[in-house]
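Apart from one protein chain that is not included, each protein chain of the complex appears where it belongs.
Order as written gives the chain letters A and B; numbering starts at 1 within each chain.
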Amino acid sequence: MMPAGPLLAADSLHKAYGPTPALDGADFSIHGGEVVAVMGPSGSGKSTLLHCLAGIVTPDSGTITYAGRELSAMNDTERSALRRSDFGFVFQFGQLVPELTCVENVALPLRLNGAGRRDAERTALAWMERLEVDDLGGKRPGEVSGGQGQRVAVARSLVTNPKVLFADEPTGALDSLNGERVMQLLTDAARSAGAAVVLVTHEARVAAYSDREIVVRDGRSRDMERVV
Amino acid sequence: MACIVTGMSIGHALLGLLESGPRHGYDLKRAFDEKFGHDRPLHYGQVYSTMSRLLKNGLVEVDGVEAGDGPDRKRYAITDAGITDVARWLATPEKPEPYLQSTLYTKVVLALMTGRDASDLLDTQRAEHLRLMRILTDRKRRGDLADQLVCDHALFHLEADLRWLELTAARLDGLTKEVRG
């Protein structure tokens, strides 16, 4: 199951917001198709780790390598392009554009990559079908339930066939049943698409959908597989 | 609530208490009751039989006997083998099961008392819990509704353990002060 080298790896990342360090020598690695949970108490730096790994935030020091490329050496435009083409994102909330219909939201990453509207929305609808929300196509995010909205967001994160899917507390705003459903669909879809998943969560039941977990505490990471 | 320290773990608890220095059997009982006994104190007979077993296994030795009769006159000290045994016990995750907190609590307190890193213990335990939870989650995904309900029950209990673990980890600083102080 494990290919030769990791798809995405980070080595001794440091990042401080003002005087407080958010990351203080964190390491990370994930292989293609793997689901890795990033756990830890709130404020431990797990979201910052995700932002660094995804190229949203540049670390103060340390290296991030994605598919043999040095992420920290890229400029903003290159990293944006990489995020559009290779990465997908799901957040806890506030991520769907309220004015766009659900299908337009899902199609958005494709459109940002330059796809035509019609093609993009056709692909989007196929993904929505996979996440069992294809009947919501014409509705706006304000008109659907939280679980449905989150599934729309998952569809959107996968619509570009990303190599890595970043999910930051994807079930944080959902009840147990909807959370389970979203996690099941997310991991199933990601596995069948061969996407690696970086899953930030503090919930064990959510982390149980992962292949292994990494614990972040006080800005330092701990790979539990190597410990046990 | 069941007695929170049972079976083998009483032995480890007593061993752990001895790590800070030799004690009389009676002292041991009092220290145990204070730290772990809560509403159900240890019988003196339990102390006597446990210490006999530990002596037999070479984990403790008799440090000296005071004048008078009875086993309570013996002073016990931990051996090197005993210290290793405590360390191994603390590092070994408990099999995840309901009402595990008692053992875990004992472990955390002992780790702190003996100056070991309690967060390592918690992380190790979490990893073990998650291993089981992954298996249960996997079974749930393949199984029918009944399987799902059964697995969910177990998962929620395990999650509760872990939550408690997280909370304990978050409170370690305060706990350290209280335990050592």
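As a convention for this text, a residue touches a chain if its C-beta (ideal position, glycine included) is under 8 Å from a C-beta of that chain, and two chains touch if they have at least 3 such contacts.
By definition in this document, contacts and distances are computed from a predicted model.
Look at the chain that isn't drawn here: its UniProt entry, checked against "Carbon-monoxide dehydrogenase medium subunit", "ABC transporter permease", "Glycerol acyltransferase" or "NAD(P)H-flavin reductase", names it "ABC transporter permease". Within the whole complex, the absent chain has one touching residue among A:P98, A:G138 or A:G194, and that is A:P98.
When the whole complex is considered, the residue among A:H14, A:H31, A:R111 or A:R191 that touches the unshown chain is A:R111. Of A:G88, A:G137, A:P170 or A:G219, it is A:G88 that touches the chain left out of the display. Listed here are the chain A residues that touch the chain not shown: 17, 42, 47-48, 51, 54, 56-57, 80-85, 87-89, 91-95, 97-101, 104, 108-109, 111-112, 117, 140, 156-157, 168-169, 172.
Keep in mind that, in the parts below, only the chains that are shown with their structure count from here on.
Look at where the CA atoms of chain A average out and do the same for chain B: the two points lie 39 Å apart. On chain A, the positions that touch chain B within their shared complex are 37, 39, 41, 184, 202-205, 207-211, 213, 215, 217, 222, 224, 227-228. Chain B makes touch with chain A in their complex at residues 119, 123-124, 126-131, 133-134, 136-137, 141, 155-156, 158-159, 162-163, 166, 169-170.
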